[in-house]
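Omission of a single protein chain aside, the complex is shown with its protein chains in their original locations.
Going by the order they are written in, the chains are A and B; count residues from 1 in each one.
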Amino acid sequence: MPTSELEKYFPVLVMAVIAAVMAASLTILSSVLGKRSKSPQKDTPYECGMAPTGDARDRFSIKFYLVAMIFILLDIEAVFLYPWAVVYRQLKWFAFFEMLLFIALVLVGYFYIWKKGALDWAIPERPRKAGPKTGTNLYREAA
Amino acid sequence: MPTNFMPSTEEYFRILPELILTLAGVLIMFLEALRKEGQKSNAGGVTLATLVAALIAAVMAGGSPGPAFHDMVFVDGFGTFFRILVLVVGLLTVLSSQSYLERHDAQIGEYYGLLLFSLVGQSLLCVSNELMMVFIGIEISSIASYIMAGFLRDDKRNNESALKYFLLGSFATAFLLYGVAWIYGITGTTNIDGIRQALLNNLPAVPLPAVGAAAALMLVGFAFKVSAVPFQAWAPDVYQGAPAPVSAFMSAGPKAAAFAVFTRVFLTAFGPIANRWEPILWIVALATMIVGNFAALTQTNIKRMLAYSSIAHAGYVLVAIVAHSEAGTAAVMFYLASYAFMNVGAFAAIVDYSRRNEKFVNISDLAGLGQKQPFTASMMTIYMLSLIGVPLTAGFFGKFYIFKAALESDLIWLTVLGLLNSAVAAYYYLRILVVMWMHEPGEAAESAPEASFGVKAVLFGSALATLVLGILPSLVLDFANRSANIIK
Partner (left out) sequence: MDAILFFLFATITVICAINMVLQRHPISSALSLIGVMGSLAVLYLLLGGEFIAMAQLIVYSGAIMVLFLFVIMLLNSGAEPKRSRHKILLFLGAPLLVILLGVIGYFIQGQIPAQEMVKFGSWESGPGKPAFGSPQNVGMSLFTSYLLPFEITSVLILIAILGAIVLARKEID
């Protein structure tokens, strides 16, 4: 078998295999070895305590989505830093100013998000009816 | 490592319009972020000043033609022409937007920021000489347009418009990108001139079906952006649902930029395989004219009718591309310029007339406009006559040059069928004139408010441009003829 150039990624493969085996074995072992007792009580979200009200699948605040979106945009920016760091020594100041401009533009976006209050979670924007404070509703209060 | 990677001052100068637009967009984001609640946004004024500055920069950049940034963009007469055109469309859009946004309590600067960023993309598209640049330009231009189409978030039609535009548009861009990947795989370059050279140099050995597949995939992407059949289905819904000034913008600006890059890619990069794509574009051009014109006949909503009309006009422009000659390229340039003015004008006429939430957008609502608002009605008459192609208007010479170029390239059947189509089109444009001038004023005309200053300026400016191009076409045509040679 010809040696693959992929060889230097062999440790990565080993790690991926270990992770997969670990995850699989833990689930399989616990289902094989674990004791099971079936009762309606076992199927409830909380075995003891308050009975849940409403559906667990509730609509989330748009803010979760905004944060995820902003995260992606900054993530994409971060990806560009890898090749930049590698060639920085060769291009010197030129590369520095290139990246400075790019980051400055993205930072304006960040400043804008901040000032627009998209990152403020504490201030309730409109009064809500007080609902039962369980599960996801807590998040809604915060939003 | 390239020995000389630093761009020269000249190169910055060649992309000066984009730099100005970007900086102004960033400035507006700052202003909006710092604006206190209840404070009035002055983004509109900033945008107007920026566009004037960018126009001057575009003209000056056109004075020193040449490549910039490692051949990413190439400033030539063709590109400069379209750059100026999209900036003028932007200017008209800003003027017609102010009263609309005020009426809908949406006077926030973000609208202008998005408009400026969208223009960055379009302006880059006009001069880009690299498929990577084309892709980024199209993405910038379209994503900003998707958001602008849904700008009034609480309006259901806005939402529908934005969603349809976004889903179909990103699908079309994916096709374009797939085509780019194919052509890169075949020729090893994404430079538009480089592709042409690579195809010419090893023409016998080039895998033609593979190149054809690449061209076809890119055709899908471009055909969507210029709303050509069979990728036109989005246009009526999107133009109808979007805010009227945004519809005006979308039907003129992004379309002109898309046609510019469409022409450049197909005549330059795919020029060597022209005998493969010409028959396909022949059919597409004819189908686009027929679908646009015949569907427009039965429309009752004026925005929807103008959408179908814009599809039909895309068909005429495609005829000029099929002609595949310098005269054809010049005709594309002249037609898009004249089309932009008459179309933006026609949309602008209903910006104030339609009232809040666009209550009056049916053709029948225009009844009696001639009696109540002779100024708006006269301007609208000029646009309609120009859209038909009546002599002394820009539309006449636009069609004349297109069909002349088509005849010179022996496209006799396409010319005949195109002319028949223009005759059909006269019906639905004339219907508007009849309703405006001969019907008794209805509820809409009785209560019509005076058009705002900005809208009036747009109406007057577009009508003036339409007439000037119709009476002295050589003003623009000479420049178009001189810069029609886009193959380097």
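Basically, contacts are C-beta pairs under 8 Å (C-beta built on N, C-alpha and C of every residue); 3 or more make two chains touch, one makes a residue touch a chain.
The model shown is predicted, which means the values in this text are computed figures rather than measured ones.
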Residue among B:E110, B:D237, B:E326 or B:D352 touching the omitted chain: B:E110
Of B:L34, B:A49, B:A174 or B:A210, the one touching the omitted chain in the full complex: B:A210
Residue numbers in chain B that touch the chain omitted from display: 1-2, 5, 7, 15, 18, 22, 25-26, 29, 37, 68-70, 72-73, 104-106, 108, 110, 113-114, 117-118, 120-121, 124, 130, 132-133, 136-137, 139-140, 143-144, 146-147, 150-154, 207, 209-210, 213
Interface with the undisplayed chain - residues on chain A: 1-6, 8-9, 57-60, 62, 64-66, 68-73, 75-77, 79-80, 82-87, 90-91, 94-95, 98, 101-102, 105-106, 108-109, 112-113, 116, 118, 125-126
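Basically, only the chains that are shown with their structure count from here on.
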Inter-centroid spacing, chain B versus chain A (mean Cα positions, whole Å): 40
Complex contacts: residues of chain B adjacent to chain A: 1, 5-6, 22, 26, 29-30, 32-34
Parts of chain A lying in touch with chain B, wherever the complex brings them together: 90-91, 94, 105, 108-109, 111-112, 114-116
